[in-house]
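Excluded from the complex is one protein chain; the other protein chains are retained at their positions.
Chain nomenclature is as follows: A and B, assigned in order of appearance, with residue numbering initiated at 1 for each chain independently.
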Amino acid sequence: MMKEVLSMDHVSFSYQSEEGVTEKAIDDISFAVQQGEWIAIVGHNGSGKSTLAKLMIGLLFPDEGEVNVFIQKLSEANLWAIRSRMGFVFQNPDNQFVGSTVQDDVAFALENNGVPFTDMVTRVHESLAQVNMSNFHDHEPHHLSGGQKQRVAIAGALALKPELLLMDEATSMLDPQGRDEVIRVVEELKTKTGLTVISITHDLEEALLADRIVVMNKGKLLTTGTPTQIFARGDELEAIGLDLPFAMKVSRLLRESGMELFGEHMTEEELVNGLWTSHFSK
Amino acid sequence: MLEKMIFGRYIPGTSFVHKLDPRSKLSFVFLFIIAVFLANNAVTYGILLGFTLLVIFSSRIRIYFLINGLKPIIFLIAFTFLMHIFFTKEGAIIVDWKFIKIYEEGLRQGIFISLRFLVLVLMTSILTLTTSPISITDGMEDLLNPFKRFKLPVHELALMMSISLRFIPTLMDETDKILKAQLARGSDISTGSIKQRIRAVIPLLVPLFVSAFKRAEDLAIAMEVRGYRGGEGRTRYRQLKWHWRDTVALALLGVLVAALVLLRG
């Protein structure tokens, strides 16, 4: 039996601009996230995906519709209780590092939630081990790379034993190495603990790892489905400013140059296999 | 120049002094500052200096490094010394050379005041050199706890301080980056009239403020969603632990005070 973790039910939201004119940043969005799923929400900058994140964590409340988290309508009243069951990782690695050392930062949410000292020590150690940062307990933030800081942020979220991990562009400011580190950690968590993950990103390679993708464009939900279903609509994705995964790009170029290829190729492995069966195996 | 300054810097280590609890170090330095004013003759000043050297020795900070780092302050001490020598006109004249007259009392006072200044600077430097800023904050928060009763926002002050400390290196980097970016656009801060120089700082300050506010906003959001709601009901991860060595340190200070009281003139 599937258990719903988060859902958006006909949610709309507008920012009040200076001239008083309102533009809809989020326009009638509905979708649900089940326990254990990894959902990627993709869209180019300005597609409304960041606003969506703010609505999920109660930094904003919808003008219309409902945001339900853990089967409760998110409201001022239950905000703190709900947040204590979620973990967050934001975009800028520096601006979310509160503690003066790695372990202090991981403990921050625990302190806020009144976890007793002895529990804190074990949880901090466990969480740092989960993100492969065990040797960095006493490091200060300015001696860490961006990828390391983001892993500390994930550890800080994990320490609370969350039922949902929300990442808002968590890899977009990292170098390729940092980005790989963070993605590897999340993948590992997912397979080992079955954690529910919502990842907001503009990186389709990253989205490829998700169970399901929600595509946003101009505040509207363009489409949702498994990576295979989504990437079957490559042209539409390109049209709204997203970059196709590398293998797909090559496969499209090949077809453009008149080569016969069957099916879509999302990964390099699929592409190589496709090439082999259609052209080289004779 | 600034790189060589050690005032306010922390050098990690594992010496006896490093390992002391910040609370004992803070109270130690606070009481020492008061005790310094008990000294009023050669013997007591001698004891003070000896005691200070003992503390430096047990902190394993190199004297050479201390002196080198405190150069600007030593200059100030020398200046104080000279002021006393030339402007105190009491006691017997010990030097009388052309227009220079040095009185016995002036020399005495000059030496004593400089020594007082020196031990104070050395002792506070040892405190900051052997205690990380965050430990000092922890110690202060703990020591000030009783004042909560008088509505002093102790927790908030300590958090403010620890976040500022955490962001100092970040903002320093940021300043350097913006400075370099503006220099690359031909900005010039080191030449021109004062008016020009002040104007040249604007391209540095505006981006720095914009970024600091952005950081503050992000940080506030991150803290809020991570469940920060003020000091109420919060537990603490950083625990301070009082050891036998802290008792020993304060006992030693007690001995010092006793000696000063007994031997002062």
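The rule we apply is simple: a contact is a pair of C-beta atoms (placed from the backbone, for glycine too) under 8 Å apart; a residue touches a chain by one contact, two chains touch by 3 or more.
Following the convention adopted for this analysis, contacts and distances are computed from a predicted model.
S.K.: Any idea which of "Multiple sugar transport system permease protein", "HEAT repeat protein", "Anion-transporting ATPase" or "Energy-coupling factor transporter ATP-binding protein EcfA2" UniProt assigns to the chain that's been left out?
M.R.: Of "Multiple sugar transport system permease protein", "HEAT repeat protein", "Anion-transporting ATPase" or "Energy-coupling factor transporter ATP-binding protein EcfA2", the absent chain's UniProt record names it "Energy-coupling factor transporter ATP-binding protein EcfA2".
S.K.: If I consider the whole complex, including the chain that's not displayed, which of A:24, A:85 or A:249 touches that chain?
M.R.: A:249
S.K.: Based on the whole complex, identify which of B:152, B:181 or B:198 touches the chain you can't see.
M.R.: Among B:152, B:181 or B:198, only B:181 touches the chain that is not shown.
S.K.: Looking at A:35, A:172 or A:224, which residue reaches the missing chain?
M.R.: A:172
S.K.: State which residues belonging to subunit A touch the missing partner chain.
M.R.: Per the touch rule, subunit A residues meeting the hidden chain are 44-46, 145-146, 172-173, 175-178, 202-204, 241-243, 246-247, 249-250, 253-254, 256-259, 268, 271-272, 275-276, 279-280, 282.
S.K.: For subunit B, which residues touch the unseen chain?
M.R.: 3-4, 11, 65, 174, 177-178, 180-188, 190-191, 202-203, 206-207, 210-211
The working rule: only the chains that are shown with their structure count from here on.
S.K.: Whole-Å distance, subunit A centre to subunit B centre, using C-alpha means?
M.R.: 45
S.K.: Of all residues in subunit A, which touch subunit B in the complex?
M.R.: 57, 59, 80, 83-84, 86, 88, 90, 92, 94-101, 103-104, 107-117, 120-121, 124, 140-142, 156
S.K.: Considering the complex alone, what residue numbers of subunit B touch subunit A?
M.R.: Of all residues in subunit B, those touching subunit A are 133-134, 162-163, 165-166, 169-170, 173, 214-215, 218-219, 221-229, 233-239.
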